[in-house]
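To start, the structure under review is shown below, and the notes come after it.
What you see is the complex with one protein chain gone and the rest in place.
Residue numbering begins at 1 within each chain, and the chains themselves are lettered A and B in the order written.
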Amino acid sequence: MFLLFTDFGWRGPYVGQVKAVLATRCPTHPIIDLMHDAAAFRPREAGYLLAAIAHWIKPAAVIVAVVDPGVGTERRAIAATLDGRWFVGPDNGLLAPTINAAAVDRRVFALPIPGGVSASFHGRDVFAPAAAELAICGRIADQCEIVDWVGRDLPADTDRIVYIDGYGNVLTGRRAATLSRGVGPVVSGQPIIEARTFADVAPGIVFWYRNSLGLVEIAVNQGNAAQRFGLEVGDSLCFQTIT
Amino acid sequence: MFLLFTDFGWRGPYVGQVKAVLATRCPTHPIIDLMHDAAAFRPREAGYLLAAIAHWIKPAAVIVAVVDPGVGTERRAIAATLDGRWFVGPDNGLLAPTINAAAVDRRVFALPIPGGVSASFHGRDVFAPAAAELAICGRIADQCEIVDWVGRDLPADTDRIVYIDGYGNVLTGRRAATLSRGVGPVVSGQPIIEARTFADVAPGIVFWYRNSLGLVEIAVNQGNAAQRFGLEVGDSLCFQTIT
Partner (left out) sequence: MFLLFTDFGWRGPYVGQVKAVLATRCPTHPIIDLMHDAAAFRPREAGYLLAAIAHWIKPAAVIVAVVDPGVGTERRAIAATLDGRWFVGPDNGLLAPTINAAAVDRRVFALPIPGGVSASFHGRDVFAPAAAELAICGRIADQCEIVDWVGRDLPADTDRIVYIDGYGNVLTGRRAATLSRGVGPVVSGQPIIEARTFADVAPGIVFWYRNSLGLVEIAVNQGNAAQRFGLEVGDSLCFQTIT
C-alpha cells in the first residue's frame, strides 16, 4: 500500500503523474491519497502532522511525503524504514518528527538522485520510483545509511499550528496526552475550554479537544476557529492551567 | 468494491484515513470516491441524492455514506443490505430514502460502536471497519436487525434542492419520471422550460432536464442557475403545468 502526503493540491496533473508511476510499476498495490493540502512550503509544520498520522498507520505501507520548496537545489532525498513502514521524501525536516519518534527500529538512507530527472518534479521522478522500488524489493539500490537528517534534534511536540482544515479547525503539533490535567491552550488571551466532541458544546462556542489523531485541536461548533482568531499555520500557542 | 459518499470535502486527512483502513483490511477491493461534497450537515437532503445514485449502482458494492453532524452523540450506526449491496452509515435519515426504496430485499442492522473509538471520527473508526467486515465476510458481528430506522416514513421524492454542483446546476430530489407530461418546476415565479440537454438551448437560457441520475435538474447553458435565482440546498420548489 502506498500513502501520499503532499502539498500539491488537487489541481493540475501533479498527483496523477506520481500515481501513474506507482501504478505502472506496482499495479496490485493500492494507492491512497492521505492528503494533498499539507502546509504549503512549510515542511516543519507539515512534518508534525505527518508524524501524528503516521503514528496511527499500521505497518507494511510505503508513505511518499512531499512538501519540498527546495526541489532542484542540493537538499538531499531520503528514505527511512520505521517500525516496518517506509517513508520517502526530501531531507528538509518534513520526515524528522516521524523518524525521531521511531526510536526502536529505524534506519535512514540517502536516496540517489539520478541524472536527467526534471529539476522541478522529484515527486514523480525521484520519490515515486524509489517508493516503487521499496514496495517491490524492500530496499533502495546504492543505499547509503545516514545519521544526520535535517531536524534530528527537533522536540517531539510543537506548540505551533501545523494545519487548518477546511472547516477552520486549528490543529496544533502538541499531543493532548502530553498535557497535565486541566491544562489547555490560550488564544489571544482567551483560555479555551476542553470538550470531548463538537456536539458537547453549543453552536458558536470555541473549545479544544483531543482530535482523532491525538493532537490538541481548537474548534468552534458550527463555526470557524481560524477565522475567529485570525490564526494561521506557523502561529505559536501558549498552554496554561485553564480550569 | 467500496464506494464513498461523504461531506468530508477533499481537504485534510479525513478521506485518506478512511481509505487507509479499507485498503489495509481489503487490499484487493477497489475504493471509489463517489463524492465528498454531499450537502454538509444535511443528511436528509444528501440522502435523496444518495438514493438516486444508488439506484444506478450495480450489486456487489459496499457503500460507506457519512453525513453525520451528530457524531459522538447517541445516534445509532446502521448497516443495510439492499438488493445485494451493503450500505453503512449513521442512522440520521441519510440512508432512509435508499432503504425505503428497496422494498423487496432489505434488512437493516444496528452496528455496534466499539469502546475506545474517537468521538469525532466514526467514518474511520466505526463505519470503515464495519464496511471492511461486510466486504470480507458479508456480515457484521453482533448484528441486531431493526425495523425503525430514522426516516422510515419519508416520501420517495422530495421537492427540495438536494445538491448544487460546481457549475451551479440545481439538483432536486424529484425523479423526473414521477412528473406528468408538461409539468415542471417554477422558480421565483418563473416557469422553467424543459430541454433534453444543454446543447438544446441557447447560452444563458434556463431550463430543466432529466439528468443522468433521473432527477429533475435546473440548469443554465454556460451559466449558473443557483446564482441566478439565489437558490440553496434545502429550498423547496413548486411543480405545475408549464406548457
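Of note:
Note that a residue touches a chain if its C-beta (ideal position, glycine included) is under 8 Å from a C-beta of that chain, and two chains touch if they have at least 3 such contacts.
This structure is a prediction, so every number in the text was calculated from the model and none was measured.
Note on the undisplayed chain: of the listed residues B:F8, B:W86, B:Y209 or B:F239, the one touching it is B:Y209. Within the full complex, the residue among B:D33, B:D83, B:D159 or B:D235 touching the omitted chain is B:D33. With the whole complex as reference, residues 9-17, 19-20, 23-24, 27-28, 31, 41, 69-73, 118-121, 124-125 of chain A touch the missing chain. With the whole complex as reference, residues 1, 3, 10, 28-30, 32-37, 49, 53, 56-58, 61, 163, 165-166, 196-200, 209, 211-213, 222 of chain B touch the missing chain.
The rule is short, and it goes like this: only the chains that are shown with their structure count from here on.
Centres computed as Cα averages put chain A at a distance of 31 Å from chain B.
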